[in-house]
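With one protein chain held back, the other chains of the complex are shown just where they sit.
Take a look at chain A:
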Amino acid sequence: MDEPMNDAPGAQVKVTFTTNEADLQLPEEKRQLLVPADIRRYGLSRILNSDLMLDSGSIPFDFLVNGSFLRSSLEDYLNSEGLSLETNLTLQYVRSLIPPVFEASFEHDDWVSSVDALTATSPAGRWSGENFSRGQERILSASYDGLLRIWNTSGEVLVTAPSASHGGHSASIKAAKFISSTQIASTGMDRSVRVWKYTDPGASGQAELKPTLELYGHRASVDSLEVHGPSKRILTASADGSVALWSASKSSSPEADASLLPNAHTSKRRKVASSVTTPQRGPLFLMQIHNAPATAAVFDPRDHTVGYSVSQDHTVKTLDLTTGSVVANLTLSHSLLSLCAIPRSNGAPLLAVGTSARHITLVDPRASAATTSVMTLRGHTNKVVALAANPENEYSLVSGSHDGTCRIWDLRSVRPASGGESEGGVGGNVSEPVYVFERESRQGKKKSVAGEGAKVFGVVWDRELGILSGGEDKKVQVNRGRDVVRE
């Protein structure tokens, strides 16, 4: 008896709206609704935004049905799932992620290893507080040619860091970050961490980038650098397996190990005639904790005395940065190459760990957690070497990989893993990327094997500027969703 009704153009589906967002809760009596079967995301979003429902204006919503985003009409979804139109669908509505659209790319002379943004909402901007003025948004890029560059948002280089002979890095830079609107930390393959003083040109003046401090302690290439502005702490991870905590201020730093200074043993051939003498200091703590190259270390977003580090020896370690000791140790089954902490409102952050096995594992670092591996994000076809959390919420992140793509993931869109699919064995969840965007420079070219010429090395997600990524194509690429950044 239902058949003719189903085929009728006016077929309707009973849906129940739910949400996890506290400010967008519907009253109980409005949650159930009959909607036309051929309605799509846009229509549902319009309904929710209407006066009768949320009266929220125009928030774009996405709808999760059974853990996956609704990408077709309800009717098509039901057909593809083999469900009848009689089914009561539970739609979880979430604020929509707008597809990131390519905006600009900034040319470099060499591979771009790392990018950072300075805006009012970026960590450095927030830490700067009053010192940061609007319109002063800056992009910092670190390149394999050993130079730091600071760009304004229209793609002009404001200042380039001095070369090795003038107090700059003597080898490729692997990571760089704004500590504040006036201070920059960078590190790279010359094993040193450098702190720079950045003078913004302001309205008309000349931008300046001066080395203020050289920090020595690592014995191999330093691959990752994280900063905490208020305490002026720098956390680095090095290929020698050590994680070090540094101070960005000269006064609070101990003396450096003389044997590690570049001119300690240099013969005349290797002496670098540096015209600038910069104070050289050592680390606050140098923790030789990994058996293999440490690839990333981050501060806990809530507490800068807690850090996390990952390494190619498959471990995730929780560090106490006041004593310089390892608190907890977690062993996964692959080499770990990147790390980012996703703050969670309800306690310890979730750690997203990029692995050499081409996936991202989400790890709960708490020792009490029942399952250490919460979720596995699959989709990349090469090493995942860069991760950045969405600054606006706690359930999405962007990853950069050597396969030449950046992928945006929504942790709410999950499904239970079938056997052997998840990182931590049975019981984990897996997810697919919500958006994938490739290097603009590779557009139209054949997809290269192993991401040759398109590898992404660094990615950062800024609330105002969008997603910035740098890679082997010698470009910083800016992608931004149209309405992701809400005023």
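Going forward, contacts are C-beta pairs under 8 Å (C-beta built on N, C-alpha and C of every residue); 3 or more make two chains touch, one makes a residue touch a chain; residues count from 1.
Quick note on the criterion: contacts and distances are computed from a predicted model.
Enquirer: Tell me the UniProt protein name of the chain this structure doesn't show, selecting from "Eukaryotic translation elongation factor 1 epsilon-1", "Trafficking protein particle complex subunit 10 isoform X1", "Proteasome alpha-type subunits domain-containing protein" or "Ribosome biogenesis protein ERB1".
Expert: This omitted chain is identified in its UniProt record as "Ribosome biogenesis protein ERB1".
Enquirer: Among A:Phe63, A:Tyr93, A:Trp111 or A:Trp409, which one touches the chain that has been omitted from the display?
Expert: In the complete complex, the chain left out is touched by residue A:Trp111.
Enquirer: Which of these touches the unseen chain: A:Gln312, A:Thr376 or A:Ser399?
Expert: Going through A:Gln312, A:Thr376 or A:Ser399 one by one, A:Gln312 is the residue touching the chain not shown.
Enquirer: Among A:Ser154, A:Ser259 or A:Asn346, exactly one should touch the missing chain; which is it?
Expert: A:Ser259
Enquirer: Using the touch definition up top, pick the residue from A:Thr90, A:Thr153, A:Ser221 or A:Thr305 that touches the left-out chain.
Expert: From the options A:Thr90, A:Thr153, A:Ser221 or A:Thr305, the contact with the absent chain belongs to A:Ser221.
Enquirer: Of the residues in chain A, which ones touch the absent chain?
Expert: For chain A, the residues touching the absent chain are 111, 144, 171-172, 188-191, 219-221, 239-240, 259-266, 269-270, 292-293, 312-313, 333-335, 337, 356-357, 381-383, 385, 402, 420, 449-450, 452, 455, 457, 472.
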